[in-house]
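Structure below; questions to follow.
Every protein chain of the complex appears in place save one, which is left out.
Right after this comes chain A.
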Amino acid sequence: MLILTCPNCGIAADETELHADGQAHITRHGAGASDDDLETYLFMRNNPKGVHFERWRHVYGCGKWFHAARCTMTLEVFGTYPAQTLEPPKELVAKIKKKRPDWEGFVK
């Protein structure tokens, strides 16, 4: 069971109360973009065994989006943070780095 604390309402929500929406911090390429950029935006996703940044929505609760950093292998949750950001907060990245020294760091 995965429990994420929603930064919008402060509730430690069970995953059955949330909706997962895949990888976070994707750069959007819309009309006018090159084929490669559009393909990357639409289809190319990281699939790491380890640290992963994701978008979640507290669908049965406050209905708001947020970001979560977790480990795809152990389900350890490193932290959650608001959706209104283009990259994870520095403190969180430092915290993960401390726990997982082998982690290559946040790559967009």
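Keep this in mind: contacts are C-beta pairs under 8 Å (C-beta built on N, C-alpha and C of every residue); 3 or more make two chains touch, one makes a residue touch a chain; residues count from 1.
Convention: contacts and distances are computed from a predicted model.
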Not-shown chain resolves in UniProt (candidates "Glycosyltransferase", "Sarcosine oxidase subunit gamma", "Xylose transport system permease protein XylH" or "Dipeptide/oligopeptide/nickel ABC transporter ATP-binding protein") to "Sarcosine oxidase subunit gamma"
Absent-chain interface as seen on chain A, which is shown: 8-14, 16-17, 60-64
